[in-house]
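Have a look at the structure below before the remarks.
Yeah, one chain of the complex is gone here, protein chain that is, but the others are all in their spots.
The chains carry the letters A and B, assigned in the order they are written, with residues numbered from 1 in each.
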Amino acid sequence: MSEPILKAEHLGITFGGLKAVSDFNMTINKGELVGLIGPNGAGKTTVFNLLTGVYQPTEGAFYLDGKKMNGKKTYQVVRAGIARTFQNIRLFKQMTVEENVLVAFNESFTYKMGGAIFRTPRFWKQENDMHAKAIDLLHIFGLEGLANTEAANLPYGAQRKLEIARALATGMKLLLLDEPAAGMNPTETEDLLNCINTIRDRFGIAILLIEHDMSLVMNVCQRIQVLDYGRTIASGLPEEIANNPQVISAYLGADDDTESEEAN
Amino acid sequence: MKKSMLSIKQSYIVCVIGIVVLFGILMGVCETGMVSLYVKGIIMTCCIAVIMTTSLNLTIGVLGQLTLGCCGFEAIGAYSAALLSKLLIANGVVMNDTLRFLLVTVAGGLVACVFGVLIGIPALRLHGDYLAIITLGFGEIIRVVIQNLKIAGGEGLDKGQQGQALIGIDRLANLYVVFWITVITVVLLFMFARSRYGRAVKAIRDDEIAAGASGINITYMKVLVFAISAFFAGIAGGIFAQYIGALTPSMAGWLQSINYVIMVVFGGMGSLTGSIVSAVGLTILPELLRAFSDYRMLVYSVVLVLIMIFRPQGIFGNWEFSLPKAINRIFYPKGKKGAKADTTETAEAKEAKHE
Partner (left out) sequence: MSNQVIMFISQIFNGLKIGSVYSLVALGYTMVYGIIRLINFAHGDFIMVGAYVLMLTIPAIIACGMPAWLSVIPAILVCVAVGVIVEKAAYKPVREKGNNMTALITAIAMSLLLENGSQAIFGADYQTIPTIIQIPSIAIGDLKIDGATIVTVLLGIIIMIALQLFVSRTKQGKAMRAVSEDKEASILMGINVNSTITLTFAIGSGLAAVASLMYCISYPQVSPMMGAMLGLKAFVAAVLGGIGSIPGAMAGGLVIGVVESLTKAYIGTITGGVITSAFADAIVFGILIIVLLVKPSGLMGEPESEKV
């Protein structure tokens, strides 16, 4: 195997004395689909926020393709190749579905302000090319027919998909999905599952997935890492995780009280 | 179906023709003496208001950040232009009047733009109410500083006296030139808003965090928009200085800025058409209703509240008038369906027509 796409070493963050995540280690290789699970408030989303530059780690480091990513702002991390979706959907609501994707294509455009103002041939060529690429991408998710719909008017499932499509449009190497199946019914989840498999095969990217739907995680993930109270309590193949007593106790609350506070 | 529609090129030509016709009408009424100096003055004021309002709309409507300091930049532009104009004359620089007017005006815009960047970088770290109040603060500081600059009072330059109106500015503003500056401003803003830049700006308006997660450099885009708005405000100020011939620091006050915010909000958040219509309308209306001038702001404030309650996106929302579209609708009524399917193409060709 070549160099891993993502490598996190002893990553941690402290909020006012509270260790939200500590000693987080993870390696993801090209084309891998890794699951990140854990009870509510275990620090999963915080890990995502660390990996996308929303928060800066107070300890440790993480590398994308061997390049250190600490201290980079969100847009820099995204341009380097880590894109994400959000637990609570964040679309550009007043823009059309196509525009949502085009925004993420922004870095693929090379025309400058002058090109935009004088409507140079390069401007038209790129705008047309990107339009075609956006429609292609929407096609994968079955959204091409809704290209001119305002994002706010999409049904819930389509909003989730559009968020993934938009993340893909950034041209990333590693995709972070934060509970993509939350609030979906079984059919929609099934549909989403197919989508995730398609994009992984087609784009050859690595995916890190946070999910509560255990059947989804067990089905699609090649490896799973379990967080509890910001610490990794287990990591391994799905079947290993399913039988790990520590994981079971974390989920079922074998300790007398395992309700933890959301770190932020 | 497609044949009956105007192509992109044709749409542009139609727009250019539309603007030229408008200019022809303007020239016609001016040259034949159909309108008085007073009316010409109103048209000039309309142009200044259009430049201010459309550029402010980029920040308020498209970027979604309320600023209350636009007149601070207008004043910076106006005073810079006025002082440069005086400096040129004092040093005996001889050049064509139009050229000097343009040079001085653009210089005013550039100075305002520099201040836009300097103020924008710290201020744009804040959002919403805080941004509004900090820009108001900057505007007031600009006003107080101008008031206390020796160079910005009396005859200006070495003869300056602080706390006085700056007078004796060469009145070079020519209505035709100003008309074309206004046209160029609106076209530039339109082209900017309908490009990848405009999309990025709208994305920031809709969701800043998601915009960052889509690879948009938020700080850069915000400062860029702020600087563009400041630049055109400075241009408007430069024109104003060379039209009126005298300046007072009160032009930088926040009540003046709110006047333009009202125009933007009336017209519609993000609509250039709306900004143009409301800038012209709200400039002419008070002139027509001179008798009620005491109650102007009273009426504005009531209407403003009503708009916020019943139509918060403004009268035109983000709708744009497009001459080619209108022509398509009139001459090819059957082509309506084609127009829908073709929106992605024609949307790029849309052009805000003037007045």
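Please note the rule applied: contacts are C-beta pairs under 8 Å (C-beta built on N, C-alpha and C of every residue); 3 or more make two chains touch, one makes a residue touch a chain.
Only a predicted model underlies this, so the values are computations on that prediction, with no experimental measurement involved.
Participant: Identify the residue among B:Gln10, B:Thr98 or B:Asn148 that touches the chain left out of the display.
Facilitator: Looking across B:Gln10, B:Thr98 or B:Asn148, the contact with the absent chain belongs to B:Asn148.
Participant: If I consider the whole complex, including the chain that's not displayed, which of B:Ile89, B:Val106 or B:Leu126 touches that chain?
Facilitator: B:Leu126
Participant: Just one of B:Gly18, B:Gly41 or B:Gly137 touches the chain that is missing; which is it?
Facilitator: Considering the complete complex, B:Gly137 is the one touching the chain left out.
Participant: Applying the definition given at the start, please give the residues of chain B touching the unseen chain.
Facilitator: Touching the chain left out of view, chain B contributes residues 60, 64, 66, 122-123, 125-126, 128-130, 132-134, 136-138, 140-141, 144-145, 147-148, 163, 209, 255, 258, 261, 265, 294-295, 297-298, 300-302, 304-305, 308-309, 312.
Note that in this section only the chains that are shown with their structure count from here on.
Participant: Would you kindly tell me how far, in whole Å, the mean C-alpha position of chain B lies from that of chain A?
Facilitator: Here chain A and chain B have centroids separated by 41 Å.
Participant: In the complex formed with chain B, which residues of chain A make contact?
Facilitator: 52, 54, 73-75, 78-79, 83-84, 86, 90-95, 98-100, 102-107, 109, 111, 113, 116-119, 123-124, 127, 131, 148, 166-167, 169-170
Participant: Once bound in the complex, which stretches of chain B touch chain A?
Facilitator: Its residues touching chain A are 188, 191-192, 195-197, 199-200, 202-203, 205-207, 209-218, 318, 343-344, 348.
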